[in-house]
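Of the protein chains in this complex, one is absent; all others appear in place.
In this document, chain identifiers A and B correspond to the written order of the chains, with residue numbering beginning at 1 in each.
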Amino acid sequence: MYVVVVGGGNVGYYLTKELLAAGHEVVMIEKFPPRARQIADELGSIVIPNDGCEGRYQAEAGMGRADVVAAVTGDDEDNLVACQVAKMRFNVPRAIARVNNPKNEHLFRQLAIDETVSPTRTILGVIEHEIPIHDLLHLTELEKGELNIVEAQLDADSPVVGRELRELRLPEGSHIAVLIRNDRAMAVRPETRLLDGDKLLAVTSTEQEAELRSLLIGE
Amino acid sequence: MRVIIIGCGRVGALTATQLDQSGDHVTVIDTEQRAFNRLPESFGGVTVRGSGGDEDVLRGAGAEMADLLMALTEGDNRNAMAAQLGKHVFGIPRVVAKINDPMRAEAYRSLGLETICRTVILADALVKAASEGAAEDGFVMAPTAEPLRGGMIADSKAAAEAREANDGEPDGEEER
Partner (left out) sequence: MIFGRHPEKRAPLLTFQRILVPLGGTEADEPALRLAALLHRGAEGQVMLLHVIEVPFELQLDAEDPKAIAFADEVLGRAEAFLTEREIEVRTAISQARAAGAAIVDDAVEQRADLIIMGLRYKKRFGGGWDAGRTVPYVMRNSTAPVWALRDETEDLAQTP
């Protein structure tokens, strides 16, 4: 694959190294010349010391034949513009943007950025796994963020504890996929009675998430 | 008209002031409190301290009711993102982004943004003024007073003409 990486910070640098090690062809665009030189000294003549948001420098980087553009700078707006220019001018098949502020993710998705990666959200997910917060924990997103797999931890306050699954009025488009009880995964059956301490894995649409949460966890 | 302006720099402040004076309902957003010092005492609009690229800040500034959003910060990319936020998340009917790089401005026009490009405007105005001259109300503004005679460079064309007008004779030998 031919990958253009926009941004030579830590993420861009390690990403480039890994891609090269995996045998892909990579070009990096990094706008701070000393940093660009430093990386080129180590990785070879594959760094363009210019602004990766500009069409001219994207052209120089061979964006026209890129399979993927990964915009991984520390600034969301730069990542957005780099991806949009790449898609608009060069029809790059896949544009991936790093999104630092999780609040920007859904805007990026609406603007047809193919995939976004939010390190903040990922770390938040890891933290929340350690510290149970009474909310739905996002495990992963499907279908460009339209569907989510979420995990709900039931405790004594939960409105559904003590009830059978078939009694639950789940929102349209939500399904309970798996029940985890005593660290074992169980298939869910209509007559399964939910207990304090159960963990439910559910698939839900973004719109129905709030409803699902109040159903399973309350408040 | 309900207008939100992001960026209270010189351009944003002047635009906000004039729109406010002509009766529009203006809200100005800037991350720095002291940027609002550029607004006159008489400014009747609202100021909001925060980032115009933040959805919550925009919502708090009335984006849901806005008719027009102008993103006028010094960052082309920030303006492009904020304008798109306004258009796609809040459905603001008109969004304008200041994008000083002509190539990027073109690209964003094809994405439905109105753009204003300082580079192109200034260059166009200068080229026009080069052939048509300055004007009282043009972009290249004519001077409002002539300099004192004593301040002229001695052997300039203008000085020679002025002397000629005074003496009634050309300064043959003194000109180089």
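As a convention for this text, a contact is a pair of C-beta atoms (placed from the backbone, for glycine too) under 8 Å apart; a residue touches a chain by one contact, two chains touch by 3 or more.
Keep in mind that this is a model prediction, so the values were computed, not measured.
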Query = Which of the displayed chains are touched by the chain that has been omitted?
reply = A
Message = One chain is left out of this view; which of A:62, A:159, A:173 or A:197 touches it in the full complex?
response = A:62
Key: Touch residues of subunit A, complete complex, unshown partner   = 25, 27, 44-46, 48, 59-62, 64-65
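Here is the rule we use: only the chains that are shown with their structure count from here on.
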Key: Distance from the mean Cα position of subunit B to that of subunit A, given in whole angstrom   = 39
Ask   = What residues of subunit B sit close enough to touch subunit A in their complex?
value = 53-56, 75-78, 80-81, 84-85, 88-89, 101, 103-104, 107, 110-111
Query = What residues on subunit A touch subunit B, complex-wise?
reply = 53-56, 75-78, 80-81, 84-85, 88-89, 101, 103-104, 106-107, 110-111
